[in-house]
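Working notes for the structure below.
The complex appears here minus one protein chain, its other protein chains still in place.
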Amino acid sequence: MANFKGHALPGSFFLLFGLWWSVKYPLRHCWKHRQQRNRQKLPAFFSRVDLIEGVLKIFFAFVGIMAEQFVPDGPHARLYNDGWVKLMNWQHSTMYLFFGISGIADVLSVSSLPVPPRLDRFGLSLALFVEGFLFYHHLHGRSMLDSHVHTLLLVPVFGGAACTVLEVFVKENTLLEIIRSSLAILQGSWFYEIGFVLFPLSGPHWDPDLHDNVMFLTMCFCWHYAVALLVVSLNYCVVWWTLNRFSGKPIGDMEIGLRKTTDCTSQKALLQDSEEE
Amino acid sequence: MANFKGHALPGSFFLLFGLWWSVKYPLRHCWKHRQQRNRQKLPAFFSRVDLIEGVLKIFFAFVGIMAEQFVPDGPHARLYNDGWVKLMNWQHSTMYLFFGISGIADVLSVSSLPVPPRLDRFGLSLALFVEGFLFYHHLHGRSMLDSHVHTLLLVPVFGGAACTVLEVFVKENTLLEIIRSSLAILQGSWFYEIGFVLFPLSGPHWDPDLHDNVMFLTMCFCWHYAVALLVVSLNYCVVWWTLNRFSGKPIGDMEIGLRKTTDCTSQKALLQDSEEE
Amino acid sequence: MANFKGHALPGSFFLLFGLWWSVKYPLRHCWKHRQQRNRQKLPAFFSRVDLIEGVLKIFFAFVGIMAEQFVPDGPHARLYNDGWVKLMNWQHSTMYLFFGISGIADVLSVSSLPVPPRLDRFGLSLALFVEGFLFYHHLHGRSMLDSHVHTLLLVPVFGGAACTVLEVFVKENTLLEIIRSSLAILQGSWFYEIGFVLFPLSGPHWDPDLHDNVMFLTMCFCWHYAVALLVVSLNYCVVWWTLNRFSGKPIGDMEIGLRKTTDCTSQKALLQDSEEE
Partner (left out) sequence: MANFKGHALPGSFFLLFGLWWSVKYPLRHCWKHRQQRNRQKLPAFFSRVDLIEGVLKIFFAFVGIMAEQFVPDGPHARLYNDGWVKLMNWQHSTMYLFFGISGIADVLSVSSLPVPPRLDRFGLSLALFVEGFLFYHHLHGRSMLDSHVHTLLLVPVFGGAACTVLEVFVKENTLLEIIRSSLAILQGSWFYEIGFVLFPLSGPHWDPDLHDNVMFLTMCFCWHYAVALLVVSLNYCVVWWTLNRFSGKPIGDMEIGLRKTTDCTSQKALLQDSEEE
């Protein structure tokens, strides 16, 4: 899929997931923050959402594999025929396969089965690592520009993998989850950028050997991340404001009766919580 | 031992250990999960199994060293004779030596001697690190294909070493132990793959300089890991199902008397446990 | 800004911040050490100081961007004009932009908004990482000497980034904060050294291809750090001595009344504290 669509498709997936995460995690964080006095469990809503996310991942991965295999100029599930057949498509299929595995890990983690904790994070981290691993061995013998934009792509890929591995060990760290969201958005938007640079929809082609182009793209990559951070921050604000606006009152009312007796306790819990975080 | 057998032998060892670990650790995890109410210690069965594992490791390491030294075209324990004698065999012997040391660390850790805690993990990590270190300096001046398949081998080797070092600091993390099992299986199956690729039992030889071969093998490596993950997951399911089926009843019966009084406590312990994990 | 001033300006900023941090963190540490008996919160003074720091960062970043854009030979906010315009200045502007973002993160962290904890450290770490990332891709095709002094600069930059990332996870670790201060001072003084070496104010120019120059600068870099450590240590001593001299008495007086009853408790708290640290 060495064309604009072939980069826009995975880009859209990552943008979608990144934007979704940048809403989900602040939502969860704020919910916990509000509920910390009684320390009740997260409502079933959140695990149902995680389930849907896992199923969607499996579905997207399946669609991706099918698309890579059965596009007109694809390998049509043949691997060897007097030489390897369309290895590029097979490699992309492999990447989708591991995102499918990550989806299965998500579903298992939400289920009531006794899977090891944080399996979903390991699954995601593995999928990103495999993606980066295959991309890294993908770059052999390309032009300077082509190779450089794909190398830059490795930053959000491996950064995301590292961030997700950390989440296996550091639990309930909102910052890590938000960084992961921003890196997913960065990856998505950079896929689009690669598409625009290597397969421009209109206008002249980029000179693949001009060093200034490389310098500009390195800088442009940083701007993409600045925008990703901005988007994540805006989502965080909107979530917080919405939650305060629409669910603030009733919860406040419910608590009025309790407030007098639980005041000290709650304050202590608050302090403790902020220290733990 | 630059032939198919020379790769099948270590491959079998790693496959064996990987498969065994993928049974042992889920077994231990499930046992703990079931027993968490009374939080009693692991039964002596588990430490006896660890002892046997350590002794087996020492035995295999000894066999490996002897085989490398005294095969017909081996160095027969001579190191220098107008030039270094069969350094390849000596390097393999060194690798086996460190796995032997890891076996000794295992045995010491199980014994009642006051060794530092987690010595067994350090021993294993060191053995894997030395294996990777020697392989890394092994690759000088080989064909692209040969060098590439051995470089890919470094991923499970150093990945396993990193994973085991983490286990020194992060205790009782089932996920890490399962990842280690899957990496051992990957290493074992990849040793076989190397054997098949470099010394094909039948059919034509692989072109050592064709870039498509390298691309295919990179992807094939990922498939190996997908299969390793599948095997580990199946073993996990089988262990869990078997434990529930055969030992479920009696433990349940024993607890009926206690359940009423300990219900709150146990539930709290459960929650706490899952958080700690 | 490839001249002496262009290196002296950022150097001064880093020196300023490094020196300031080497006063702020010991001050905070000593304050906590003194106050640990009643474990009261840090006085508002400290958060006001953090606020000012954040605002200053934003201000400096703004000034930096403006200077890079609107110096006589700058790009004047034009990016493309028959080829990329003054990419060097744009890259420097990007660096300043991320320090500005770090300043915003500082301000948000101090505010009463429910931002994720340790956001300020993430912001600083990101700014340093982006600085290192752009510098790293900056070095293409320069002389040995030029490339080497800039490579050495990456040590405090990435070292500082790593140190600040660690601070996200390891809380209240005075040692990390002091190391970060010393690395900031090192970065500042090394910026000056680069200026002196590449654009000597007087005397002969340095031979850019003499290997002895590279060897000397490598060593000189270590001396810079030794001096930075000395400065940080002196500041630590001065802060401690001043705090003991001027505020020692009154606090001691206040406590006399309490001492008899709280002695055991305080001692226990002291022990606990030193263990936690």
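Chains: A, B and C, in written order; residue numbering restarts at 1 for each.
The rule is simple: a residue touches a chain if its C-beta (ideal position, glycine included) is under 8 Å from a C-beta of that chain, and two chains touch if they have at least 3 such contacts.
All values reported here derive from a predicted model rather than from experimental measurement.
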Taking the complete complex into account, tell me which visible chains touch the one left out.
B, C
Considering the whole complex, which of C:46, C:62, C:136 or C:240 touches the chain not shown?
C:240
Residue of C:7, C:29, C:92 or C:137 in touch with the missing chain, whole complex considered
C:29
Option touching the unshown chain, where B:12, B:47 or B:91 are the choices:
B:91
Which residue numbers on chain C touch the omitted chain?
29-30, 33, 155, 170, 173-175, 178-179, 211-216, 218-219, 222-223, 225-226, 229, 236, 240, 274, 277
Need a quick check: the contact residues on chain B for the chain that isn't drawn.
83-84, 87, 90-91, 94, 97-98, 101, 114, 116-119, 122, 130, 133-134, 137, 140-141, 168-169
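One rule holds for everything that comes next: only the chains that are shown with their structure count from here on.
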Given that chain A is a copy of chain C, what angle of rotation, in degrees and a multiple of 5, matches their CA positions?
90
Quick one: most central chain, C-alpha centroids?
A
With centres defined as the mean C-alpha position, give me the chain A-chain C separation in Å.
31
Using mean C-alpha positions as chain centres, tell me how far chain B is from chain C in Å, no decimals.
44
Which chain B residues reach two or more other chains?
none
